[in-house]
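Here the complex is missing one protein chain, while the rest keep their positions.
Let's look at subunit A:
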Amino acid sequence: MASKERDPLDPVRGRKLLVEGGPSFHDITEQVCTPVEQPGLAWWLAFLPALGGLTIFGASVFWLLWEGIGVWGLNNPVDWGWAIVDFVFWVGIGHAGTLISAILFLFRQQWRTAVNRSAEAMTIFAVICALMFPTFHTGRPWIVYWMLPIPNQMQMWPNFRSPLLWDVFAVSTYFTVSLLFWYVGLIPDLATMRDRATTKIRRVAYGIFALGWRGSTRHWQHYEKAYLLLAGLATPLVLSVHTIVSFDFAVSQLPGWHTTIFPPYFVAGAIFSGFAMVLTLLIPIRKWYGLEHIITIKHLENMAKIILLTGTLVGYAYAMEFFIAWYSGNPYESFAFVNRAFGPYAWAYWIMISCNVISPQLVWFKKIRRNPVALFILSIFVNIGMWFERFVITVTSLSRDFLPSSWDYYSATMWDVGMLVGSFGLFFTMFCLFIRYLPMIAIAEIKAVMPAANPHPPGDH
């Protein structure tokens, strides 16, 4: 095509239109609320497989609790396997949600409004999935409450020097703040749902959760202030939570783990994988629910650009790790990285490199970053690559470390696989329920970024 595609422009500000096709405020409300009010048969086609996955999760957890942690493929050198890999994977997925809702809010990026609601839902569900793994990978999950600093008859207290304890605080705080942030954002939309409700049950249910929102000026003033404060709070949380998750590795002394680049590198990877997951979820959703004029190509393109940026940062970190391994002159450190690229897990390393470093570079091409199908495929590759990144870091470093007499190869059992597949079931079950019962796009915020909301219509001055 010779002629370049042109995005429609806002008649007043001259910037790209965020909502295309010139819908009225009422059209937006209708389009967002219809999937909730008349779900249709297609929803079940997504929900039932998700429930199937949840069953796998339940069965895997049951067998794990019944039989013990030995049902997994862990061995003595590799005592962190898929469970920790999955934990870091899911926590990372969650970070894009907060980046979109908090960091882009602080930067006044108005394109976030179309995607922030589902991205925050994704955060919360991903963090729930993530929390399953540190809970169940302990040998005795029934005493995980010992990780909490509660006065007790043993006069025992957790050790505050372990990053695994910081994980408890980081992830639980992250979950709480994300939930609050999401809920505060939902209140005006819940009031919309309440006011549109046709059955008594819906009216009462949405009515309770809308907390008596009437949309008065005073309400909106407080709302905006609270939202800004939460965004300001959530932003350092995003950075610190995944930093703390990276400390699980970086604080140890293992070659391949003991690296100061981990905190920023993990955060970049988290945003990289999180945005990929947002694309994986939103590209089908905008198609199925006919929301292409709200979640436009521009939105996808912007997210693809962030993927390109963070993917390149991750690629830089991979290169830097190798450089430092050579530059340090430490034989264990050099071996750890030669082992990654050419050892028994080289297959995992090269999957990681091709998915994380090579595939996002395709986003440089405008044809690809404006093509939903291509972006969808790319996002799947990124998700796979980022799972393998955590696998490579965790397993290759553990399987061959200081003492050659304690080298071993780790391979997962069906129960490791069951936990991962099952966690996707848990995630998609919750996500389907979200789509079924809550507006997946922030109605009130979308209306604020439409040209009609501008107090100065064209020709006013």
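As a convention for this text, a residue touches a chain if its C-beta (ideal position, glycine included) is under 8 Å from a C-beta of that chain, and two chains touch if they have at least 3 such contacts; residues count from 1.
As a convention for this text, contacts and distances are computed from a predicted model.
The chain that is not shown carries the UniProt protein name "Class III cytochrome C family protein", picked from "4Fe-4S dicluster domain-containing protein", "Class III cytochrome C family protein", "Na(+)/H(+) antiporter subunit B" or "Energy-coupling factor transporter transmembrane protein EcfT". Shown as candidates are A:204, A:319, A:373 or A:414; the residue that touches the absent chain is A:204. Contact with the chain not shown here comes from a single listed residue; of A:152, A:176, A:330 or A:411, that residue is A:152.
Taking the whole complex into account, subunit A touches the unshown chain at residues 151-156, 194-195, 203-204, 207.
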